[in-house]
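Below is one structure, written out as structure tokens; comments come after it.
With one protein chain withheld, the remaining protein chains of the complex are depicted in position.
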Amino acid sequence: MIVVLRPNITRKQETEVLREIRKLGYTPHVIRGVERVVIGCIGDERTQHSLETLISWPQVEQVMPVQKRYKLVSREAHPRDSVIPAGPVRIGGKRVHVMAGPCSVENEKQLMTTAHAVRQAGATVLRGGAFKPRTSPYEFQGLGEEGLKLLAKAREETGLAVVTELLSERHVDVVAEHADILQIGARNAQNFQLLIAAAKTGKPILLKRGMSMKIEEWLLAGEYVLANGNPNLLFCERGIRSFETYTRNTLDLCAVPIIKEESHLPIVVDPSHGSGRASLVAALCKGAVAMGADALLIEVHPNPAEAWSDGGQQLTLDRFARLMKELEPAAEAAGRTLKED
Amino acid sequence: MIVVLRPNITRKQETEVLREIRKLGYTPHVIRGVERVVIGCIGDERTQHSLETLISWPQVEQVMPVQKRYKLVSREAHPRDSVIPAGPVRIGGKRVHVMAGPCSVENEKQLMTTAHAVRQAGATVLRGGAFKPRTSPYEFQGLGEEGLKLLAKAREETGLAVVTELLSERHVDVVAEHADILQIGARNAQNFQLLIAAAKTGKPILLKRGMSMKIEEWLLAGEYVLANGNPNLLFCERGIRSFETYTRNTLDLCAVPIIKEESHLPIVVDPSHGSGRASLVAALCKGAVAMGADALLIEVHPNPAEAWSDGGQQLTLDRFARLMKELEPAAEAAGRTLKED
Amino acid sequence: MIVVLRPNITRKQETEVLREIRKLGYTPHVIRGVERVVIGCIGDERTQHSLETLISWPQVEQVMPVQKRYKLVSREAHPRDSVIPAGPVRIGGKRVHVMAGPCSVENEKQLMTTAHAVRQAGATVLRGGAFKPRTSPYEFQGLGEEGLKLLAKAREETGLAVVTELLSERHVDVVAEHADILQIGARNAQNFQLLIAAAKTGKPILLKRGMSMKIEEWLLAGEYVLANGNPNLLFCERGIRSFETYTRNTLDLCAVPIIKEESHLPIVVDPSHGSGRASLVAALCKGAVAMGADALLIEVHPNPAEAWSDGGQQLTLDRFARLMKELEPAAEAAGRTLKED
Partner (left out) sequence: MIVVLRPNITRKQETEVLREIRKLGYTPHVIRGVERVVIGCIGDERTQHSLETLISWPQVEQVMPVQKRYKLVSREAHPRDSVIPAGPVRIGGKRVHVMAGPCSVENEKQLMTTAHAVRQAGATVLRGGAFKPRTSPYEFQGLGEEGLKLLAKAREETGLAVVTELLSERHVDVVAEHADILQIGARNAQNFQLLIAAAKTGKPILLKRGMSMKIEEWLLAGEYVLANGNPNLLFCERGIRSFETYTRNTLDLCAVPIIKEESHLPIVVDPSHGSGRASLVAALCKGAVAMGADALLIEVHPNPAEAWSDGGQQLTLDRFARLMKELEPAAEAAGRTLKED
């Protein structure tokens, strides 16, 4: 921790700060600069009382942490890329995996049609919401357990792995029973009780970035998963909230190289929520792959105009099949592949 | 719903859109403007399929909803101000209530000292976190049930009502047993399962605005509470996330008159999280009261520098007592009072 | 400057950093912490090469400035409040000044009617745009010099001081000739050439905060004015851009106490642009005054629905007169007055 003192304070006031720093377990080192006195405080910021509370003192101008607050998710702790097993697939290797399917599971026909089509086109994971977090209580809330069973059936029929959202601690067991990957959505990205419960299932967790989550906060939310004994974590960038209204969210593709730099864990990109517009999805997929994404999460629906949720951002089956073909050269240029490796 | 068509589409393409609109249950009215064709679609947007999915069609340029999506929380549905009973206090009347106390409950002495001091100064509700949502898994997570018991004890000793955060569906019963008001924090503001579970206790809910929640989304989150049978809701503005880093959050005080305009429910302001800096709290309290806030939620600690969480934004007992005095003329100027009415 | 080294670098790499720090004119002090090596660098950050460029080295993890970058605008340099003379008025004293008038000067009748009405209601400064920065080239761009002459005429007739926007270095002389205060708008808040040219007229400058300007950047833009020999500066908060779309901008009222803390210069609040909605203006004025604003800048128009720009946020003459009465108790509660002091 670095503590910067205000100018024009007395030596006595300075001594009080030093005494408090020692009391809180740190060893202070004073540096007298041109305009400010700076105190370097030696001690472990992760396990000790944070000195940030010192900002409440009138003689303190700034308190700046020096250590990184996350550890298990950091590349510092684990220099090599982690590969995460999820049912039959392994995410984080040379192959870029595509997770595709409808926003919501609506009925058997819709799901099976989509599952077969995306598998045919090269996807390895089926997505589909059974429990849906909807902005309004009057919107379709998902089929619940019935939706999970349909997903399980689709897995059996197609061999695709299944990723689906977990909304509530009460659903942990039933979702873990039917899914290969548990998705924690943007609205629950700092619902730490849910993260802990999900972590304890041992299943891989796909952790979406919250709408207003800084990279550091996202890594720390991931730290909750690893600190609770589950090493199988996937980060998923899905757009942050900015002032721009042309797109539903602002997809922060720079998160791809940042997660690669800061962490050993795979990074997934969701261009469907990231833009909210089907016409932009293909370009975003290409960008994500070129920048190093390990997987894509794409919404696909047999008839988007009649989808029960988020129709504007879902691709038709045809458009998805074409996209998979268009992505091949981008993957190759990035030293990756979309096919079995 | 208003559907705007792209220019230069054929009559046949237009007819397809009209057919789909009818299929989805709306009656279309075509208006041919100077550069665009606009279709007014008559039907209930809240109970029918949303036409927003039509944006997935190439001939559609824009889809704009016309109706408000919330109903029970709206002033349209309930023109007069609601007054919410919370233990011994009633929030939303002439009196501006002050909810004060430490960020976290740390131990009996800290809590009792604070409780007596804030009561003495004029607060009517005691705040204090027993379950704490912390950005890092290595930070203090709260005393849990022990903290709740200390809060209950403080209530008994001081007569203050108690507001405390509910973090998990698993804690609903125990928190509802000990608290007069259940706080849903910013990170859980769109954790709809938690909102529903909290609503079902019948206890008043203090719903903080999420860090990146639009006013409409906040009202809709509140709608989840009322739609689940609980009319006792308080909205709490606590700052949104912006690019500004001087303050921890950007307190959107304009939310006060907006909530008054759009809803019949009381609005509470939390200047402690709203700024993250003790030195700014007093000014923000004055602004909030002048603008019509029904209550304030203020963090107070006997020794902020040694607080186990958020020390930088907590007021000392003395500063809080002074603030209460400073607020009186502001309340009076606003036609309100801080004392019994 | 504080330089934090990456972990696991060699002593040789550390020595290279120390050598570069010395080469750039600073004296390094090394502190070996638990997980990181931190280097305190002594030297004047304002006059010397910024060490922030060191971040380009692979062995450097963070570079953190310690000094404040602004000086002349800071309260550190000038502890007492500055009072700024602007024509017949002095801003920054006990009296809260109200600057009112139409968004754009449209014609003589509109301006004179408004000028007399706002003067009658208690305003001391007349606002009105002659050169208008409009988002689209097809929108009304202002009457230009003709508008300035109408403003000058209104000043003569009413005794009000005049504030109007300066858009271009080419207009500096003509605007300075007719106005008492030169307004630099949000879009030009970091148009430093314009700031310098405006500063050199010696006229008071009203510097609006840019839409995405951090407090520090705003203070530094103000520093351009003072560093160019003009001490007569007013900061004006007019709302920042956030994700919220209910209001046109998010009025950051916390800027009021922050500017008071960091600077000796007056702070003006513009609730009209800050909200974009006439119905919210009164509440924001009350909040601003309660929090310590030195002046308000309010848009008023005889017939907002037919205004040539920004009609949605302009008050009618009647509403403005009522507002002035409503503000009196708020001003008094804040130890201020709206009348002659």
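Note that the chains take the letters A, B and C in the order they are written out, and that residue 1 is the start of every chain.
Throughout what follows, a residue touches a chain if its C-beta (ideal position, glycine included) is under 8 Å from a C-beta of that chain, and two chains touch if they have at least 3 such contacts.
Just so you know, these numbers come straight off a predicted model, no measurement behind them.
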Touched by the hidden chain, restricted to displayed chains: A, B, C
Positions on subunit A contacted by the hidden chain, ascending: 212, 214-216, 240, 242-247, 250-254, 256-258, 261, 274-275, 279-280, 283-284, 286-292, 329-330, 332-334
For subunit B, the residues touching the chain missing from this view: 2, 4, 7-8, 29, 31-36, 38, 40, 42-45, 62, 64, 66-68, 76, 241-243, 245
For subunit C, the residues touching the chain missing from this view: 20, 24, 46-47, 49-50, 52-57, 63, 69-70, 133-139, 167-170, 187-188, 190-194, 210-212, 217, 220, 223-224, 227-228, 241, 277-278, 304-308, 310-314
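Assume only the chains that are shown with their structure count from here on.
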Most distant chain from subunit C by Cα centroid: A
Between subunit A and subunit C, centroid-to-centroid distance (C-alpha), Å: 38
Residue numbers of subunit A (touch at least two other chains): 241
